[in-house]
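Omission of a single protein chain aside, the complex is shown with its protein chains in their original locations.
Now for chain A:
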Amino acid sequence: MHRFVRPQLMLRDSKQPLLPRAGHLCTNHKSVVSSVRGYVVLPPTSDEEEKAMLHRMMRVDHAGEYGANRIYAGQMAVLGRTQISPLIQEMWDQEKQHLRKFNEILAENRVRPTLLLPLWNIAGFALGAGSALLGKEGAMACTVAVEESISEHYNSQIRTLMEKDPEKYTELLQLIKEFRDDEMEHHDTGLEHDAESVNLNYCHDRMSCMNYNIKIQILNNSNN
């Protein structure tokens, strides 16, 4: 069992990004893999299977954030001049932050990005723009559905990691939990802003959910 020195959890406002800690050493490993900011998210491992699993998780998450980014971009493209635009912009900025973080992780750990990125680019933008054309409620309904799917996905990842070894994956768990909380926040924001007032919300809900779930499935299967 690899044991990491448990870093101190810092109290922080959920809106702030994960603050860097001083680099820490795993007492059983001879080397520290550290990023420019001085801390590690993926635990270094020599087990090929585990590495493949972690890489796959990061690849899917990266693709998910990339897609979410494009969805908000699509929404802004249509609703960018309306009252709702500051809200969408704020949510989009948070997603950009998430994407930046995953870009970092992928680069540091030499994880291959998914080949389907151009597809998610177009599909995400289309979904965002399409839902926004239905009005502000449509955009919010899309947000609710997508964020719900993303939260589900993150939750299942958290469950997987907790089942394996909570201590080893402390940082990773913390990161995913933080992102999942952000996504839940977006979900609640969408609900607040009359997402449920739309009658075709149900269809739209299912469609966005389905769309997102299909995306996750494809990614999971293609990268296995």
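Operating definition for what follows: a contact is a pair of C-beta atoms (placed from the backbone, for glycine too) under 8 Å apart; a residue touches a chain by one contact, two chains touch by 3 or more; residues count from 1.
In this text, contacts and distances are computed from a predicted model.
Tell me the UniProt name of the left-out chain, picking from "Exosome complex component RRP43", "Cytochrome c oxidase subunit 3", "Ubiquinone biosynthesis protein" or "AP complex subunit beta".
"Ubiquinone biosynthesis protein"
Which of these, A:Thr45, A:Gln89, A:Asn103 or A:Asn155, touches the one chain of the complex that we don't see?
A:Asn103
Touching the absent chain in the whole complex: find that residue among A:Ala52, A:Leu117 or A:Met210.
Here the residue in touch with the unshown chain is A:Leu117.
Pick out which of A:His62, A:His98, A:His153 or A:Lys215 touches the chain that's been left out of the picture.
A:His62
State which residues belonging to chain A touch the missing partner chain.
62, 81-82, 102-103, 106-107, 110, 112-113, 115, 117-118
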